[in-house]
Each structure stands twice: as C-alpha cells, then as structure tokens.
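All remarks here apply to the structure that follows.
Note that one protein chain is taken out, while the other chains of the complex remain in position.
Letters A and B name the chains as they come in the text, with residue numbers starting at 1 for each one.
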Amino acid sequence: MSVFAVDPLLAGEVGLEVLAVVLFKVLVVFVLLIVSVMLMIWAERKIISDMQNRIGPTRAGPWGILQTLADGLKLIFKEDLIPDNANRTVFKLAPLLTLVPAFLTFSIIPLGGDFTDKDGVISLFGNDTYLQLADPPIGLLLFLAMSSVAVYGIMLAGWSSGSKYPLLGSVRATSQMISYEAALGLTVAAVFLQSGSFSTHTIVSEQSVWQWNMWFTGFVPMAIFMIAATAELNRPPFDLVEAEQELVGGFHTEYSSIRFALFYLAEFMNTITISAIVVTIFLGGPNGPIFIDAVAWLWPILWFTVKLFALLFTFIWMRATLPRFRYDQLMDLGWKVLTPVALGWLLFLGARDVANDRGWNPVLVVGVAVTAFAVFGALLLRAVRMGKQVRELEEMRG
Amino acid sequence: MMFAQVPPTTDPPVPTEFSTPDVDAWLILPLLVLIGGAVLLLMVASLVKSLQDGRFAAYATTAIAASAAICVIPLWARLNADGASSTFNGAVGFDGFSLFITVMICISVALTALVAAQYLIDEGFGGVEFYVLMLLSAAGGVVMASANDLIVLFLGLEVLSIAVYVLVASQLRRFASTEAGLKYFLLGAFSSAFLLYGIALVYGATGSTNMSTIKDFLAGNLLTNNALLLAGFALMLVGLGFKVAAVPFHAWTPDVYEGAPSPVVGFMASVVKAAGFAALIRVFVVTFSTYASDWQPAIYALAVLSLLGGSIAAVVQTNVKRMLAYSSISHAGFILVGVQAATDDGVRAALFYVAAYSVMIVGTFGVVTVFGGEGDHAHSLDDYRGLGRRRPALAFALTILLLSQAGVPFTVGFFAKLEIITAAVGAGSQWLGVIAMLAAVIAAYLYLRIVVSLFMQDADEEAEPVRLRTPDTAVAAIAIAVAAVMFFGIVPGPLDDVARDAVPVLVTRG
Partner (left out) sequence: MFIAAALIILSGAMGVIVARNPVHSALFLVQTLFGVAALFVLQEAHFLAAVQVIVYAGAIVILFLFVIMLLGVDKVEDLNVEPIAGQRPLAVVIGAAGIGLMLTVLVIATDVISGAHSSTGPLGESDIDEIAKSIFGDYVFAFQLTGVLLTIAVVGAVVLARRAATDPEPIPESAYDELVAAQIAARESTLTAEGGDGTAQDGEETTDDGEDSADDGEAET
C-alpha cells in the first residue's frame, strides 16, 4: 500500500522510531492548529477593533491574548442544550463533521523544509522526512474532497436543529458553498496545469525559491481562489449564512456550549487551512531565500509563517472593510463572473502550454486569446442582460 | 498496517510517449452539423430577442437537419470508393448502416420541426430550447447508430433519452405531459442502468468495450463458461428493449404517448425507435454474431409478444394516441422479426421497415397534432368523428398513412412487411412469419376503426366541435410524408437498394 509512500520517511523498513516521528508530527500539527486558532481569533478581534477605533479584548493575559482561552473555557462549562425538536444523533454528529475535515486538510500542508537543493527533506532524529503530515498522491484533491464533506456538517446542523432559521441558514450556506466550489475547483485546476501534479509536496518543489505559481498563472486564479475561498468559508462579505438581521444566528442558532465552540473552532481552523493552501499552491509554500546557513532549517518555516500571516491579515481586512452581499448578488458573482472567468483563464493557460509545446508565436496566441475573451465576454454579458429583461417581462405578466 | 510493506520509491515515473488518437472529422460531419447547429441556434436565440418567439427556430432546425442529411451524400460516395472505416481509435464507425440511420433521423427531425412550428407557438411553450433539445437528441441517435464502442453507445443513448425526457415533459401546463415525462424518465433511467450493467458484464467477460475487439475475441476464443457473457446479453437486451418499446418492456408506451405533446410523440416513435433498433442490430446481429443461437430465442420471444400484445391491446383502445402507441409496439415486433433473422436480408428488411415506419409515423402524428386542436386534448375516437367532412384533405392523408401502417399494397408499408416476412422465412423461422401476418391482420382492424370514425360517422350534434387550426408548415410536412409513402409504395427499388448497401460493418481502428 502506497498511501503515504511518497514520504522518504516511510521508505524501507518501518521501525518504532519512525512511528514515533509520525505520531510526533501528528501531535505538532494538532497543537499548532489549535494554538494558531486561538491567536487568530484574538488577532482578528484586535485588528478589527483597531480598524474601528476600539480597543478590543484587554483583560485576559497581556494585551488580552488569552481571551480566546477564557471564552473557550467558559463555553465548555455552559449547559449543553439540545432542542426538543432536534434530531439528536445528527445534531451531535454535525459539529464533528465540520471539525474533522478542517484537521485533515491541514495535514497535507508542507510547513517547512529546504526546497532549494534538498527537495524539502529534513532530518528528524536521524530519519529523513518532509515537514508535512502526509503527502498523498491525490494531494489537493483531498482538500476539495474535504471541503465538500465540510458542507455536510453545516447542512446537517441546520436541518437537525428542527427550527426554521437554522434550516434557512444551512440551505443558504450549502448552496453558496457548492456554487463557489465550481470556481474554486477551476482555479485549482490552473495550478495542476502549471505544476503537473496533485501532490502538495511536488507543487511546492516546482515553485523553488521565487518561481511561485502566482506569477506563472497570472494572478487571476489566485484572486478568484481568494474570493471563492472567502465564500467557501462563509466569512464576510459572504457571511449570508449567519446574517443576523435575517437569520438570527444561521445554522448554529440552536447550538450551545462545547458544540458551538466546535463550530467556532472549525470556522477559524478552516480560515487558517485555506490560507495555508493558498500559500502552498500560489505563494510557493515554505520557499524563500535562505540567508544564514547555520539555521537553514528555520528560514522555510519563517517564510511560510510570514506568508500565512499576510494572508490571514488580508482576510481580516476584508471582513472589516466590505459590507455583506445580497443573496442574488452572491449567486450572480459566483456563477456569472467567477466561474466563467476561471474557466476562460484555465483555457488560456492550456493554450499557452500548447503554444509553448508547438512553438507557436506567443504574441499571436495572446492576441487571439484576448480577442476571444473580449468576444465571448461581450456575448455572455449580452445574454445575461437579455435573460434579465425576459425574466422581468415574465414577472410583469405574472 | 498502513505503513508496512512500502516499496522504496524509485524515480518518478517517466511519462511514456502519448499521442492523441487520429481524428477524421469528415466522418462525423453530420453529427458535428447537428450539435454545432444546436449550440449555435441556442446562442443566437439567446442574443437576439426577436428570434426567440415565432418560427425562426423551427425553420433553422429544419435547415440544420437538412444540411446534416445533405452532408451524407459526399460521405456515401466516399464510402463506396474507400469502404467502411472508423475513427477516434475505433470508437466511432463509418459504414452504410450508420449513414442510412443518420439520414433517416435527420429527415424525421426536419419533419417534426415543421409539424411543431406553429403548434408550439399556439400552445405557448417550448421556444428555442425545444428545437435545441430535439437536435441534440437526434445527435445522440446518430451516435448510437455509428457507435463502435459500447461506452459510446451508452452515452449516445443517454444523450438521446435525456433530451426526450425533457421534451415529453415540456408542456408544463398540461399535467399529463409532466406526468408522462416523469414516468418515462424513471423507467428510462432504470433501463439505462440495465444496459450499463449489461455492458459492464460483457466487458468483464471479454475484456473490452470496443465492439470490433469483442467480436474478434468472441470469434477467436472459446469461453469455458459463458454465464457472465449471457447475463450481459440479457441485461443489454432489457435496456435496448425498453427503448424500442418491445413487450414486456413496453408498459410506459401508452401513457407516455398519450401524455406527451403530439409532435414529440412523432419524434419518439421515429427517432428513438430508429436509434434503438440501430443499436440493437449493431450490438446483437453484428458484434455478438458468434453467439446468435444464444440470443435469437430471446428476440424471437420478444417479437412474438410485441406483435400479438401490441396488436390486440391496440384494438380495445378508444384514444387515438394510445392506439398508435400500441400499434407502435406491434411495429417494433415486426422490426424485431427482421433482427431475429440475424442475416443480411434481415438487417436490410429491418432497415427498410424502420425507414418506412419513421416517415409514416411522423406524418401520422403530424395529422394527429392538427386534429388534437387547442390544448392538444381531443384525441378520442369520438373526437375524430366527422373530421372527414370538416378537413377532407387531412383526413385523406391520415387514411393513406394509416393504410400504409396496416400494410396495404401500393404503400411503402406493404413492402416493408413483405420484406420482413420474406427475411424471416429465409432465415428458417416460418412460424414467426405466420404470427407476423396474423398480427398485421389484427392491426389492420384498428387502423380501419380510425378511418371509419373519420369518414363514416357524424360528429355529435350537441357537442361543441373542437377548434382546429391548419398550420401551413405542418401541412407541408404531412404532404412530404404522404408523398414519400406513396412514392416508395409504388417504386420501392431505390430505398431497397440503399438499404441493401447499408450493411453494418465493424472496423478496427484506422
């Protein structure tokens, strides 16, 4: 069985110490994720407060850094309510279904490792390994699979609560998530085209030092990925799922205590995971220049962390800046803008590769592509406008 | 356990040289015309509002179907010069058989579009999408006829069927239409699953989905145990039997024919049936020819049941559309007789019959569409009384088409039945021929019943007569159908010769 066979750690005989290393990595990733969620929540509150001329949490710990911990403890000790109308089994299952995919996705992220000349292999207690928990050959497909599993958590949470608002919230969330998954998948496909592999490790090693996919795929997929990911995460400005004015609290209205905490945890964990995915597939992961050879192992981890922070800050910034979308605007953006553009861009990248292979004139190829974009974009716009007119006419007729 | 026995990873595998298959796009030109035309039509109509209503789409569809049929002429010449071939790594065949069915499907589409032109405007549904679906569905039929690979065959069937499910249910305001669509869809999906499972079993038994490879394999190897293969045969026969509406897989037919919009029924009875039989012939008669003695009894049984069941059940109906549904089952029985023969003569007779029946039934449902009046509901025998006086020309046309279906001499139906029975006798199944003749006699009674109520009986005095329209396009389509029926009824030679040339062949890649 070669499920994880690509990791050099697992080559040859597998001894006790190898198992220990694997367990150690699992533990590190788990703790890392939990701690970073804690910090992320605190950072989000602090930064947003700053942007809104408030102070934010100050009491727990220095600069209020332990606020999340305090909130978590408080939630754990609250009473665990299950509504009478709830479907108990599913009600209990749902939070776990959102949490587990978040963890699993993080396991494929390369956190460090020198990719300049060592192909990301590091030595841990005398064993060669990658600084990532798993490198399955399907790599990013696991991310897509997990994001589709995560939908279940939200959907079932809303349904099993046996109440109107959560159901509406979860239906909204689900349709939003599966709509934006189309654009998301297409941009990831652009990365596959560029890197020629699904494996996160290969994708990162293809982007050695400065050859990031962000440049080679021409920014557009990254922009679309970021937008679609925001929608996938149900973060503002796409947080219609829990639009307080309309839906009380959305799908987790009826949840309390530890189960609510799990949803909250999963939400922020997903934010971190998606940012890490963006770092991995567009920003070169841990790739970056290495300055001091003595601590060479430190630099990749540092670069990864810096990139991750930059992205997380962007997410928080977006939340503080942009107002919430209306539902039809959300669907229009997803289906009529992002998906066609992502598809067109994917075709363009494919055409570029074919042109490279066959030695076509690049200027000509770009020219033809731009013309085709313009023509089909105009046609699409016109068709959309026509459809709108027809619909209005029909609505008037009643 | 997960981590154990991991072989050391060697160098990343070097991709071996891969070349895309050679594609001879000329060979699938009719298909490209149909699909491209459909997509273009959809696009143009969604961009230019003035084209969305009115007859533009109908005329465009007729033009597309006609040009697809015209494309066949140079291909036929090429076929005669170079012989049959295949393309796409042997997934698509190119032989007289596929060209013949292609032309027939295109003609049926063109005629149906003309019949539907005014009908859709009057009934206020469908629009451009109706024609687009029709064209794409026809493309699916063409694929089925030229498939040289079981997967392609299955996809062709799905393309054909899914479009037809929608067409059947497209008259949203009439509950019967939606109901018929749902019934057809559920049962159709079921039968597709049967077909796919059958394909899977055949693949398991032979190791390929490519028909020519399967044929060679079956001819060159003796299986120690052929249970898997025979189970595959059975399941595939069920799947295809459903599409051609053979008893006992016919239960959907009357309800769907009654509920569906009348032009769609004409389309189903011609295109779907033709494509279904094309697939049946290609799969069983050609690919599984080595095992003919195994599947022939099954088709024999289907043929007998369809012939008798269809004819007898048709006689007791009072709704004309239901009558025609049962009679279509009986016709399917006739074609199955030709398939059962498993000879070149049998195939030729089946093709001839399919061609004749397609034209007849499109014309018949053209008249039925007009006679259905506003709302497409007046289809009982009582409603048809006295129409011979009110609409003599159309009633006369319907009479000719029905007589042709009954197999009266000087119509094309006569020669179709004659050839089928000759082929059956030639292949040594005399009793089947006798049963076929018996069924023809029973069915003749049913057609005469319709004719009698048209001409011999007067309409109820009190009953409000159904408002009828006589759209010119539908009349043109009916006229063409009647002319074809009469012409080939007197001079069957040309059609016969073409059918003779249209033998199905399987060609391995290249």
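Heads up, the rule we're going with is that contacts are C-beta pairs under 8 Å (C-beta built on N, C-alpha and C of every residue); 3 or more make two chains touch, one makes a residue touch a chain.
This one's a predicted model, so the numbers in the text were calculated from it and none came from an experiment.
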Neighbouring shown chains of the undisplayed chain, as defined at the top: A, B
From A:L141, A:A223, A:A296 or A:V384, residue that would touch the chain that is not displayed: A:L141
Option touching the unshown chain, where A:E181, A:E254 or A:E267 are the choices: A:E181
Selected residue (touches chain absent from view) among B:E129, B:E258, B:D376 or B:D496: B:E129
Options B:S67, B:S208, B:S289 or B:S380, residue touching the unrepresented chain: B:S208
Residues of chain B in contact with the chain not shown: 1, 13, 15-16, 18, 20-21, 23, 35, 39, 42, 88-92, 124-126, 129-130, 132-133, 136-137, 139-140, 143, 149, 151-152, 155-156, 158-159, 162-163, 165-166, 169-170, 172-173, 203-208, 210, 217, 221, 223-228, 231
Residues from chain A at the interface with the omitted partner, ascending: 1-3, 87, 89-90, 136-138, 141-142, 144-145, 147-149, 151-152, 155-156, 159, 167, 171, 174-175, 178, 181, 198, 392, 394, 396-398
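One rule holds in what follows: only the chains that are shown with their structure count from here on.
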Separation of mean Cα positions, chain B and chain A [Å, integer]: 49
Contacting residues of chain B [partner chain A, same complex]: 1-9, 43, 46-47, 49, 52
Contact set on chain A toward chain B in their complex: 1-6, 8, 10-12, 14, 18-19, 22, 379, 382-383, 386-387, 389-390
